[in-house]
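Here the complex is missing one protein chain, while the rest keep their positions.
Let's look at chain A:
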Amino acid sequence: MPKRTDIKSILVIGSGPIVIGQAAEFDYAGTQACLALKEEGYRVILVNSNPATIMTDTEIADAVYIEPITLEFVRRIIQKERPDAVLPTLGGQTGLNMAVELSNAGVLDEYNVKVLGTKLSAIEQAEDRDLFRTLMNDLNEPVPDSEIIHTLQEAKDFVEQIGYPVIVRPAYTLGGTGGGICENDEELIETVTNGLKQSPVTQCLLEKSIAGFKEIEYEVMRDSKDNAIVVCNMENIDPVGVHTGDSIVVAPSQTLTDREYQMLRNTSLKIIRALGIEGGCNVQLALDPHSFQYYIIEVNPRVSRSSALASKATGYPIAKLAAKIAVGLTLDEMMNPVTGKTYACFEPALDYIVSKIPRWPFDKFEHANRTLGTQMKATGEVMAIGRTFEESMLKAVRSLESGVYHLSLDDLADKDDAFLEKRIRKAGDERLFYLGEALRRGITIETIHEWSQIDLFFLKKFENIVKYETEVENNPFNTDVVKKAKQLGFADKTIAKAWGKTEKEVYDWRKKNGIIPVFKTVDTCAAEFESETPYYYGTYEDENESIVTDRKSVVVLGSGPIRIGQGVEFDYATVHSVWALREAGYEAIIVNNNPETVSTDFSISDKLYFEPLTIEDVMHIIDLEQPEGVIVQFGGQTAINLADQLVAHGVKILGTSLEDVDRAENRDKFEQALQELKVPQPLGRTAFSVEAAVDIANSIGYPVLVRPSYVLGGRAMEIVYKEAELLQYMQNAVKVNPEHPVLIDRYLTGKEIEVDAISDGTDVVIPGIMEHIERAGVHSGDSIAVYPPQKLTEDQKAKIIEYTTKLAKGLNIIGLLNIQYVISKGEVFVIEVNPRSSRTVPFLSKITNVPMANIATKAIMGQSLQEMGYQSGLVPEKEGVYVKVPVFSFAKLRRVDTTLGPEMKSTGEVMGKDSTVEKALYKGLVASGMKIPTKGAVLLTVADKDKDEALVIAKRFHNIGFQLLATHGTANLIRETGVPVQTVAKIGAKGPDMLDVIRGGEAQFIINTLTKGKQPARDGFRIRRESVENGIPCLTSLDTATAILEVLESMIFNAEAMPKAALEAVHS
């Protein structure tokens, strides 16, 4: 069917900030969709609040709105743009919910906006538990016994009938927020209460648990002509009970007979036909391992995380085709973009095994609850491709960059079997490694199966890996054994460890003996048809398909899985670098392992290698491709960390040299460089032992900022105020040794400033300076950043420009650099220099129109900034105010303290822009998901050191009509200043206490700077968690509180009596 001609312009709703459950996959989907619609000649209007995305580049859509995805703002965009249609199914749950809200509010009708793709009624039918269950009953498709409940009592009644365990699934929430499995009354009360709160419609589904069933997913597509296909099916290694986003998944299914496969395929297609899906859809099913009994778990009537995975696993671009289906095209008239020769109406055939492992943030949140259940906790994922299951799985393991390369963890030797059993029975983030250890101890796969319900097929495969370890160990430098080990996916690191050699020795020996991988193509059709897709993976077999051209090529290293501290911003920079290389006439080759991203879309680069980002895997590609060099500065710390090993292998690093990277990152060399350049920094030194640390801290004076060298996202960084805290830090947070020293700096309080710049060695272009709302001490990634700076003197700006230029030149930066400054008592100090792309590159690029990654890449390749039309110095400031507001995923992570500090905790960010700071902030905060009511109450509990500042804030809240609530001490102080305040009892006191106030929704904002502590028992912690659980903004920085206050003050009209004196004067 030809595309629709009754519409000309289409509004695409993006997914907003990266949060757990909604990550980079929607940048990939949205970008594909926008480009696909443009390709068909439509005017595309995009709204997305997330600036760190490719899709919000102005080239991707005809009109890009980086505005909050809320009714208020999207309505305005519709008013202004008058789109003919809206496409809601490519922006995750956020996009979908927004479309439903627009429809319910009558906006779509009012402006006559048609909904493209799947009808909203169908979406509702799939998402509303009750409607969905009714549909399944009508279709005669089985769903587990369940009950929709709206109150705790209803939940209890249901459990009385069917018994425990039950699964709680709140309606209309992301990534299973608020859900979980309950085994007893206590868990039921907690989970249901929380679930009802999280659900926007106060509704939960209680479901008989079918934990232990195989969890199978089908990614399906359907068009308006009723052609329906399965793009890919996937099998979760973790049986039902663990959220699919937190499960280790393989594609295609491994343990299903054709009868089982077809049975579930038929069911999936039947459901999407009944729903009338037009586009992509995900069907999750549970299959009894002992019979043909199956249940439908859930249907996602939209493009999802799984569809991004399925797209990368098969090569089949689901989002692109879903967008085209939405405008009326059908699968049988569109070509399969991979082969270019066959049609899109087919089902990909894989001739490899794909593994996906989630990446969890527990390295950052060590106190978080690490068990896995129905609520997703992963921030990202990695994917790997292999020709054997073992190879695929181990490649995925080493792609994680968690310091693991094999099915083993350090420090497991002293753990007893009972410990292993516990960790295997209850799924957690490290279960895979505990499995490996259990097998190593000779525990049988049958026993482990009983513990974990993981299918014996997979356990046997893990056992194959573990068993071969001995073979490797006993046969050093045996080519046959190593060949087999490599086919089983063993890393050189693993082999080196077994032989007591270095990784490089193994690599070199292997290369000399011809044990090197070949690269095979991902072509959707198992080689049945010719295809020219430049999408490769490495494996140890006969035929190499990656043909090296005679063009000059450059390898760009990507940034791996999304994690806290290394988000989609780095993929943004990677993609732009690749595009710049192509513009400059080079063959751009990308290496990455994150299936969610734009960079791993094979149409972005000239060649895509879907491989782990470890030295051995990257070297294989370099050995084959013989590129001009490698660019490491866009792939975050992942890529930078490989630089020295690449150099050791004789590879040329393009851009800033390794020595200069080291000069910026090695504390002592950096200090020396700063002294030479006469750029001031806070006092500080490097400690190689605990004793040295204590001495250093004493000599520079507390408080001090402590952190390990080479950090990512402020990992393990802390501010310590006294020696006892320092000792505790040194013992618990880091393992200090000569190879891994700890940096100790004077902690300066003051305004924090962040700058990104590009240097070609001669000129240094500074696109912009950003000012942080929160004072130094809060990680830059968790701070609200404002552009242009509002409170800098011209003098300070000049200093910043001067230092930035000096540093860029002095450190011989070629390409990008990012600098953080602190302004303490009017003086500018440099805190940190990152000789690479940063989190703020997309934000600044978008604001200033300076395509930073692009020109940095061209500078790296030898073009001068002047040639490209740029001059040294600060680019003239743009009009308007732009703020970047961090977004957290605390609701998904139990037992994580929400206090802001030097360790980064946010998962994503949004941008707010307008003509004043207050308006921009308002937009940013709203876009970040904060509710900003203009009346109500503020609950204050502050630490002693903050009381003075807090009093000022309290008074201002009072002035704009907010009621004040505070704990005893704080309340007394406020009262003393003559401001009315209501005292609230401390936690545990008689009568309604703090927690009751929060739970009761009596406070609209909470300001809490109570002593932070990692023990959940502490009051401050409980208050903060309680506010997260109840969706109430909890401000742990007084600067954030002040900023919000300013927004409120600008929104609220004062009602103040006229000054009395003036009136008297008139009358007298």
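Simple rule for what comes next: contacts are C-beta pairs under 8 Å (C-beta built on N, C-alpha and C of every residue); 3 or more make two chains touch, one makes a residue touch a chain; residues count from 1.
Just so we're on the same page, contacts and distances are computed from a predicted model.
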Taking the list "Carbamoyl phosphate synthase small chain", "Branched-chain amino acid ABC transporter permease", "Heme exporter protein C" or "Peptide/nickel transport system ATP-binding protein", the UniProt entry for the undisplayed chain gives the protein name "Carbamoyl phosphate synthase small chain"
Only one of A:D6, A:D138 or A:E543 touches the unshown chain, namely A:E543
Filtering A:A527, A:V548, A:A648 or A:A798 for touch with the omitted chain leaves A:A527
Of A:H290, A:K678 or A:K825, the residue that touches the missing chain is A:H290
Only one of A:F213, A:Y352, A:W451 or A:F962 touches the unshown chain, namely A:Y352
Across the whole complex, the chain not displayed is touched by chain A residues 225-227, 229-230, 252-259, 261-262, 265-266, 269, 289-291, 331-332, 341-343, 345-353, 387-389, 455-457, 460, 520, 525-530, 541-543, 545
